[in-house]
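Below is one structure. I have some questions about it.
A protein chain is absent from this complex, but the other protein chains hold their places.
Up next, chain A:
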């Protein structure tokens, strides 16, 4: 059995992007994460460190554990071993759950409610002390769907629904974005729009970790490739 070591690819935080009034630099540090489903080890020894304004793209074949890794980072699953932490501006760890947006395969929106009601709910539910988000209407404008606020979410097409799900990341400010296949169901134009959103987020000192096959069109994005070789834990199913 072999492990895949991704060293600490530290890059200097781009200080040019740092302006007064922005939140302090934040770091996301993963140390030797190991994840498995059942008795299949999906990945092991995943270590990385992201400084402010940096992004990490996770690639790999289907079933290689991209979603599992993101759910571990979000705190929805616990890793087999290793740890993931967000380090705040004062060097102290801050709770990941309050400082990250997780965008999963599903959009987390209610079909029965209007688009604006959905976003207003998340805005107030995911309010964080790390900064103000955009007003709901402005967030809808930013994903290029001006004027759909009054429609029930269920009326929108799959691609439009995905774009509204992206707008959720804008209505409340959280420094770390965890994105699982964010561009699923998006057309080429929306792909560029998405890349623009991520670029703006990074420029304001945010961090992003995305599992995607799409080239994000971003410079200086690091890539973590999960090889997707399943290793069975020695010692049987319940080891």
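Side notes on the structure shown:
FYI, a residue touches a chain if its C-beta (ideal position, glycine included) is under 8 Å from a C-beta of that chain, and two chains touch if they have at least 3 such contacts; residues count from 1.
We take it that contacts and distances are computed from a predicted model.
According to UniProt, the chain absent from the figure is "Heme exporter protein B", selected among "Heme exporter protein B", "Electron transfer flavoprotein subunit beta", "Sugar ABC transporter permease" or "NADH-quinone oxidoreductase subunit J". Contact with the chain that does not appear here is found for just one residue of A:83, A:108 or A:158, A:108.
Per the touch definition above, the residue from A:120, A:151 or A:203 contacting the chain not shown is A:120.
One chain of the complex is left out; on chain A, the residues touching it are 71, 74-77, 95, 97-98, 100, 102, 104-113, 117, 120-122, 124-126.
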